[in-house]
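One protein chain is absent from this view; the other protein chains keep their places.
Residue numbering begins at 1 within each chain, and the chains themselves are lettered A and B in the order written.
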Amino acid sequence: MEHLQILIVLIPLLCAPICVLLPGGRLPWALATLAAWTTLVLALLLLGRIESEGVLSYALGNWAPPIGIEYRLDYANGLVQLLLATVASVVLPYSYRSARREIDNDRQPGFYAALMLLFAGLMGITATGDAFNVFVFLEISSLSTYALLALGRDRRALTSAFRYLIMGTVGATFFLIGVGLLYAMTGTLNMADLAERLPAVAGTRTMDTAVAFLVVGICLKLALFPLHLWLPNAYTYAPSAVTAMVAAISTKVMVYVLIRFLYTVLGADYSFGQLPLAQVLMVLAVIGMLTASAVALNQPNAKRLLAYSSIAQVGYMVLGLSLASTLGLTASLLHMFNHGLIKGALFLALGCVFFRVGSTDVERLRGLGRAMPWTMAAFVAGGLSLIGVPLTVGFVSKWYLVLAALDQGWWALVIAILISSLLSVAYIWRLVEIAYFQPSPSRDITREAPLALLIPTWILVLANFWFGIDTRLTVGVAEQAAAALLGVGP
Amino acid sequence: MPNHVILRVVAKVLIPVITLFALYVQFHGEYGPGGGFQAGTIMAAGLILHVLIFGQRVTRKMISLRVLRMLGACGVLIYASVGVTAMLNGGRFLDYNVLAATPTGGQHLGIIVIELGVGLTVATTLLALIYIFIERIRSSD
Partner (left out) sequence: MISLGLYNYWIVIGLMMVGLYVMISRGNLIKKIVGLNIFQSAVFIMYISMGVVEGGAVPILTDGVTRYSNPLPHVLILTAIVVGVATTALGLALVVRIKEAYGSVDEDDLHRMDNDF
């Protein structure tokens, strides 16, 4: 049982080379799917163990921390791991039909290997308690993301992958500089140990520089406005399954890293008390929420529209964590989990559209409400959740965010959240209107997407409602995680 | 460059020496400077020299791209198998102490096998990169 923590990273990581060895077609896919399902079971078991035993620690190679690499698990990573495993175990079954249509046959084993590496890398970032290990896993996931993005059929997939490669590598290298400076000041890389030793050197110029590099590097990877320029094209031209996977979990994991460094490693007192990070992050988050939502209104491509909406949603998460209160942090963690489910469902639905129509241009959605009723119903349900209609997950996290803002008397923030939500009503409605109320160009009759795609999509849609009605698991875990991160909880 | 006699003769002398040096670095890495990364790059340097002098078609007859891919994946699996074996023997992941009868023996065995995996993957991946890039030059002409 004690090995669960390492197995959740190791199983997808091991799957990648085996996928390369297997012959093309069904086998790599079956293996990858099996691995994703296993990690889902492991994530649930781990969450149960955190509940009964508190913080879990696993020393790699039995080298005791802080000398060796430690994997450290509390509620915050437990929640993120659950999200990762859930999304992966839904997207992988989906990817079989979708990838066969969008990716050449001889590239299939490599595709699944890269997908597993991406998954393992993100899992590793959440599992580890070692600052340098975060960088290594970050690069594992980023490199496989660049390769996956470039697999899109459109040639613009190549340029967008290249652009992301340059910006992502700069971001990761900034992160590396930050970690290096932290190491120079303290002589340790273990996060818990860093947290103990940092107060002694807090306030020195080296520390301020280190924090600046860390925050800018992480924000580049999580696409906080104005560092988001790589994101829209990258999401738009990637294969459907890749977009769903990357959009649902990649940026969320980076939000987690930001929370982990600001709260656990640097400590809320230092990062929000002594440094003006709260103000900087809050302003950028609000601008991002408003401008990205406004830009989304007028996009010619549905995937691109949702990509801009993702940038706005990252704004919500960063806003929550910049409030530096238990409620704000709870809202941030909740929205991380919930938005993963929302964007996963929406991009899977668009993947169904792409499967039949061959494009996600807004114009091509005409009449699809009648031609593909189940797909578009899933899209509408996901859209409602994105807007934040009651009984959906989107409502739960926005509710907590508003509560957190009111708690500190920030009325202006509440208004910004409302405006951004209204804008999301507008852009979702625009798609719905075109799909349901404009007649299709009746030449060709589009059929409903196959069940192999619809079932995974609907599982995520139903999860949106399930966790919107029964909030005990998510809110409970997020509240305890927030309390632990702020150091006020048990 | 198959027609340059001097290059061919010098390469034929150099490549075995480079390979031997790579093996020395590989197996010396256990308790001296060296190890899988370095040995892998040196080994790949020797093979890449072969590609440059004799043309990749000749090198590919020795080691094809398919074989390289497989060996690369095997290297990763060798690395991981050490960790998993340690777990099966009752230790933590990558705990070398439980691999052999004595902890010291386990440490020796563990690091040697790990470095073998690393060396294999590094050497094959670098060579595969060269193959793939050269292939593209051909096809774009």
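To be clear about the criterion, a contact is a pair of C-beta atoms (placed from the backbone, for glycine too) under 8 Å apart; a residue touches a chain by one contact, two chains touch by 3 or more.
Because the structure is predicted, anything quoted here is derived from the model rather than measured.
> Could you tell me which shown chains are touched by the chain that is not displayed?
Touched by the chain not displayed, across the whole complex: A, B.
> Out of A:L60, A:I103 or A:L165, which touches the unshown chain?
A:L165
> One chain isn't shown here. Among A:L7, A:A147, A:A312 or A:V461, which residue touches it?
Of these options, the touching residue for the absent chain is A:A147.
> May I ask you to list the residues on chain B that touch the chain which is not drawn?
These residues of chain B touch the chain that is not shown: 32-33, 37, 122, 129, 132-133, 136, 140.
> Even though one chain is hidden, which residues of chain A still touch it in the full complex?
Considering the whole complex, chain A reaches the absent chain at 132, 135-136, 139, 143, 146-147, 150, 155-156, 158-163, 165-166, 169-170, 173, 176-177, 180, 183-184, 232-233.
As a convention for this text, only the chains that are shown with their structure count from here on.
> How many angstrom between the C-alpha centroids of chain B and chain A?
The separation of the two C-alpha centroids amounts to 36 Å.
> With touch defined as at the start, can you tell me which chain A residues reach chain B in the complex?
Interface residues on the chain A side: 3, 6, 10, 13-14, 16-18, 20-21, 58-62.
> Using the touch definition from the top, list the residues of chain B that touch chain A in their complex.
Per the stated touch rule, the residues are 69-70, 72-74, 76-77, 80, 83-84, 86-87, 91-97.
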